[in-house]
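With one protein chain removed, the remaining protein chains of the complex are shown where they sit.
Chains here go by letter, A, B and C, matching the order in which they are written, and residues are numbered from 1 within each.
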Amino acid sequence: MLGYAFMGKAHSNALRKIAYMTWPPPLEPRLVAIAGRDEQAVSEAAERYGFERWTTKWEEVVSEPEVQLFENLGPNALHAGPTIAAADAGKHVLCEKPLGRDAAESYDIWSRVAATGVKHMCAFNYRFVPAVRLARELIEAGELGDLRHFRGRYLQDWGDTGAEVWRFEKTASGSGALGDLAAHVIDLARYLVGEIEAVSGFLRTFVPGREVDDAVEAVVEFESGTVGTLEATRLALGRRNAFQWEINGTKGSLAFDMERLNELQVFRADGDRARGFKTVLVSETDHPFWEYWWPPGHIIGWGDTFVHELHHLLTAIAEDTDVGPHGATFEDGYRAAEVCDAIVRSGESEKRETIEYRTLPEVVRAN
Amino acid sequence: MLGYAFMGKAHSNALRKIAYMTWPPPLEPRLVAIAGRDEQAVSEAAERYGFERWTTKWEEVVSEPEVQLFENLGPNALHAGPTIAAADAGKHVLCEKPLGRDAAESYDIWSRVAATGVKHMCAFNYRFVPAVRLARELIEAGELGDLRHFRGRYLQDWGDTGAEVWRFEKTASGSGALGDLAAHVIDLARYLVGEIEAVSGFLRTFVPGREVDDAVEAVVEFESGTVGTLEATRLALGRRNAFQWEINGTKGSLAFDMERLNELQVFRADGDRARGFKTVLVSETDHPFWEYWWPPGHIIGWGDTFVHELHHLLTAIAEDTDVGPHGATFEDGYRAAEVCDAIVRSGESEKRETIEYRTLPEVVRAN
Amino acid sequence: MLGYAFMGKAHSNALRKIAYMTWPPPLEPRLVAIAGRDEQAVSEAAERYGFERWTTKWEEVVSEPEVQLFENLGPNALHAGPTIAAADAGKHVLCEKPLGRDAAESYDIWSRVAATGVKHMCAFNYRFVPAVRLARELIEAGELGDLRHFRGRYLQDWGDTGAEVWRFEKTASGSGALGDLAAHVIDLARYLVGEIEAVSGFLRTFVPGREVDDAVEAVVEFESGTVGTLEATRLALGRRNAFQWEINGTKGSLAFDMERLNELQVFRADGDRARGFKTVLVSETDHPFWEYWWPPGHIIGWGDTFVHELHHLLTAIAEDTDVGPHGATFEDGYRAAEVCDAIVRSGESEKRETIEYRTLPEVVRAN
Partner (left out) sequence: MLGYAFMGKAHSNALRKIAYMTWPPPLEPRLVAIAGRDEQAVSEAAERYGFERWTTKWEEVVSEPEVQLFENLGPNALHAGPTIAAADAGKHVLCEKPLGRDAAESYDIWSRVAATGVKHMCAFNYRFVPAVRLARELIEAGELGDLRHFRGRYLQDWGDTGAEVWRFEKTASGSGALGDLAAHVIDLARYLVGEIEAVSGFLRTFVPGREVDDAVEAVVEFESGTVGTLEATRLALGRRNAFQWEINGTKGSLAFDMERLNELQVFRADGDRARGFKTVLVSETDHPFWEYWWPPGHIIGWGDTFVHELHHLLTAIAEDTDVGPHGATFEDGYRAAEVCDAIVRSGESEKRETIEYRTLPEVVRAN
């Protein structure tokens, strides 16, 4: 593992829980080594989470023979180097989102890692929220009919504070709300609705002296004809982690809010006289991921989505199955970056920007 | 009055209630005459609502000496002619929204009516929802600080049905969701946030054979620097009359949903440890318009907003005061139309469109 | 009409709206005369609502030959005398709730009025909330199966203020939250679930010097075997008009809150994987009372429930049909009073009190 802060905690916790919550586990995680910049912090993190070794040099983790899976949870600027190096060393890799700081860097990571043949996952953990997975299943089963609208927004409100400094630095992060929050919206839009074809919009920086964007506003068009809006901001006071989305189809609608992540709003145009959105507490025995948890109605937390995510990756490794379509691959990470880049371009050109997705060269795909 | 259908009912009801609910009334309405195309329907409406006379020729209402206020509630295509004629005849005029079918027609109505010196009001009734007025008061008092975000959407779901045929006809309506729903969003955006400077977006028609748009998607930039999104659709299944908006400022946030029109969500960044949105039931004795109604907690309905609206207009007539800023004037109707036109243009040009608002010629303003 | 305050306004408004909102009306109301104690107030009320005559002597209204329906909206202490006198004079009668100040007085009113053969209605207006009627229809259609639980509470919070003084006086009111609020809960419990067989509970007065109860707490048993709780208070800060109830059956559940009176929460145990309560906006064309109003989603207000109530009574008069079961008769008013009395007795005896309902003597029923 590279990184010991917020994400390091979330992933370490998940790795430890897999062993007994998802029983029997696909693989029993062993926390071999952790790397981080600050010696005291990384050594304490190693002790805290039970890593066998720690180091301030990520290269030592990457070259460690006993490591089979490398988790890159470092700042965005550190995604490319260590991830590619780990894959080159034959490690399976997980990289936090956004994959790279822009589409070019993301493509580079994807193509170089794909060439090695290891498993790769971009850690869009919200695909592993039970309500999100249930939404996907309902859509795939045709219960919404053809999709007409997607409206997604990720609203937070810590942007006026001084927290998490690196997220405000251009070099370390690449972008602000765009890569941090809008990337999540884009990924779920792609996961639930399909590929995005064009965007019009812009970034906006409100706070004086800030290097990166505070907010993103865009209209989106999907290849399927679905249309909608896409927003992200760190400046929506009162919204702490409000990743909200709504999808309207020809047969029904779904709505969601991450602040109530155990709930899915479901509307079906089924002719019932009692017509309205259902508040579904996604915690039934036949609901996604619920086999690992508690009796119905006993909700799970945000941190638990990482258990699902890593369980999925370990299963793919153990059984040599695909990470996609439910796990986000590096291709998904790259594609999200293309949409982000298109919004940046649109803000500069003041035009609608269509998106062209690159594929891998023949030689890599043959791998 | 011209028109006896949905809007005719809403306005007739309001005119009758003003006399005793808003006591003492600024003026006692007298329902002199009503016009409509269908002889049987208009005669029944006259009997039903208590109009003294009816006619199939709106010209007869306009020329009727005893008429002092002309309410134009006809289809959009009939907004210009009768409204201008009534003003030319010295009647005060109220015209339903959208004022004209596009900005040019709207400007024509505005400028010609303004030249006569009568009172004019464009019937954006949602300005007269108590929660909306309270929102305006909170914003004006600086309780939200500087505004950063506006996100407004007007979601309905009857677009697949055959109801209200004229609203699907290009000639009669001018547009679909744009003039019908998005115009409301634009008007409240202007009322609560300020002038809109630029938009990027497009219209979309989903239902085959339909002449007008089913949906509108846009990003907006205000002159003040506030940014946001603006949507309207007739195809969001499960959303019956969901005119939802949220505003985020540097000190707080507000959120609203017309399906719960008696409630306003209020967030204040006041350092209170118990941090969150308040659900304010806007029905206190010191809340806007509440002097006319019931004890706190006894909610009002959608139809009651017209009582406030017409009470406001009658007051302006009685006391010769301005219709604005709380009432929408024909200038407000025209400005909303400019924003609508800009979205149409943006959809065609695939570019960000800035908006230039026309003013009246000197000679008219001098009036 | 007797009374010109809060209830006078609500009923006058309804009588005026019936003529055109419920078209064609069963009868065209004519506001003949209004009585009240304060000469200036009653004369102004007459002018305001359009009564042809006013008087400070209710006897003059009761004896007025042109009056066909007498509405008694006076303080509780004035329910018996004028109502009985009006019925004796051959007028149909509506009396606000609670019918009498206790069961004995209520029985007296009922039996003496029933003996005259006029139509009688106890104004439990909440039976005429569309969501409540829809609830009744769903229950009658068996959609909830056998009912197991009823939990009803009517929470208000003005009890610390000095408003509506007569409601705090023992002689004028008979009781406090009991007759004012709990009576509503009891009536809807009876309307939706069935007869109440026994109660255990008590009244409580919190505010020093107060003559009447501030709160009521009880457990209830219905004849059908359904069990539950029943509460009312004027001291639940933050609850303005929160008449909340929930019913659980063997097939489903319903829940309601008067502060959102256009909504009904509906749960069905139908095996749907998307399991949860539906928020039904009761405003569809096939929903109760909706034929009189607006397109779906355009909500009505508290005051509009009186339009339904009086429309129902006028229909019963015009067509000589029964006021029940949807309208509350004086028998319903009496039965609610028996339950109220039983709670008072239980508080004193500290025992479970069973309720025996009196019937009319043969001679009256024969009428």
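FYI, contacts are C-beta pairs under 8 Å (C-beta built on N, C-alpha and C of every residue); 3 or more make two chains touch, one makes a residue touch a chain.
A quick note: this is a predicted structure, and the numbers were derived from the prediction, not measured.
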Listed residues A:214, A:304 or A:353, member touching the removed chain: A:304
The one residue from C:30, C:53, C:148 or C:326 touching the chain left out of view is C:148
Among C:5, C:31, C:236 or C:360, the residue in touch with the chain that has been omitted: C:236
Interface residues of chain B toward the undisplayed chain are 134, 138, 264, 266, 268, 273-281, 284, 286-287
Per the touch rule stated above, chain C touches the missing chain via residues 148-149, 151, 153, 155, 157, 160, 200-202, 204, 206, 215, 217-219, 221, 225, 227-229, 231, 233, 235-239, 246, 248-253, 267, 269, 275-277, 346, 350-352
For chain A, which residues reach the chain that was dropped from this view? 6, 9-10, 12-13, 16-17, 19-21, 23-24, 48-50, 156, 158, 163, 239-242, 258-261, 281, 283, 293-304
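Just so we're on the same page, only the chains that are shown with their structure count from here on.
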With chains as vertices joined when they touch, what's the shape: line, ring, star, complete or other? complete
Could you report, rounded to a multiple of 5°, the rotation needed to superpose chain B's C-alpha atoms on chain C? 180
Looking at where chain A touches chain B, is over half of the residue numbers used by both copies, so same, or under half, so different? same
Measure off the straight-line distance from the CA centroid of chain A to the CA centroid of chain C, and report it in whole Å. 54
What positions in chain A touch 2 or more of the other chains? 275-277
